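Left out: one protein chain. Kept in place: all the others.
Moving on to chain A:
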C-alpha cells in the first residue's frame, strides 16, 4: 500500500520536471494576484484562493530602448504551438488590410487576420503557412503573437479540392436565400479564393 503511494508520488515530480510554461511568480506578476488573494481571504478564510493564469505564464521581457536584432514569434493554434518563442528576422502576416510585414522594432499593434498566407523568414529560409484567420499582437518588445484557428503548410493543400470548393460555394451563394446562408457562402468563397491565390501566387 505504501509502495503504491510512493510510486504515485514519484510519478508526480517527474512529470512536473518536464519543460512546461509554469514559471514561478515574478514580483511584478503578483500585484494583481495580491488584491485578489486579499479580497478572497477576507470573504472566504477557510479555503485557499484559486490560481490565476498570470501565475502560470512565463514573464515577457520588458521593452528595450534599443531595437533588438531578432523578432521573437509565438505562433499558436488550438491543437499545437507551431512556433514557440522562435527568433526570426521577419514575418509577413495576412492582415485584413493586406499583407503586413513585421520586423523587429515594429510599433505595438493589434491586427485581425483574414484567410491568407503567413510566411516566416529566418536567414535564407522561408516557411509558408495558410492561416484561416485569427489575430496578431505585436508588442513593443519585439514579440509577436500570432493566434489562428487553423494553419497548414502550403504543400499540404490540394489544388483540385480548392477549385471544387470555390465552385461549390459560388453556386451556394447564388442559391442562398437568407442572410445567414449568404454570409456563410461568402465566407466560403473568400477562403477558397485566398487558397487559390496562395497556391498560384
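Convention: a contact is a pair of C-beta atoms (placed from the backbone, for glycine too) under 8 Å apart; a residue touches a chain by one contact, two chains touch by 3 or more; residues count from 1.
Basically, contacts and distances are computed from a predicted model.
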| item | value |
| --- | --- |
| Undepicted complex member, UniProt protein name, chosen from "Acyl carrier protein", "Glutamyl-tRNA(Gln) amidotransferase subunit A, mitochondrial", "F-ATPase gamma subunit" or "Cell cycle control protein" | "F-ATPase gamma subunit" |
| Selected residue (touches chain absent from view) among A:50, A:123 or A:201 | A:50 |
| Residue, one of A:71, A:111 or A:131, that touches the chain absent here | A:111 |
| Missing-partner contacts on chain A, residue numbers | 1, 4, 8-9, 11-13, 15-16, 20-22, 32-33, 35-36, 39-40, 43-44, 47, 50-54, 56-57, 60, 74, 76-81, 84, 95-97, 100, 107-112, 134-135, 137, 139-140, 143, 145, 147, 149 |
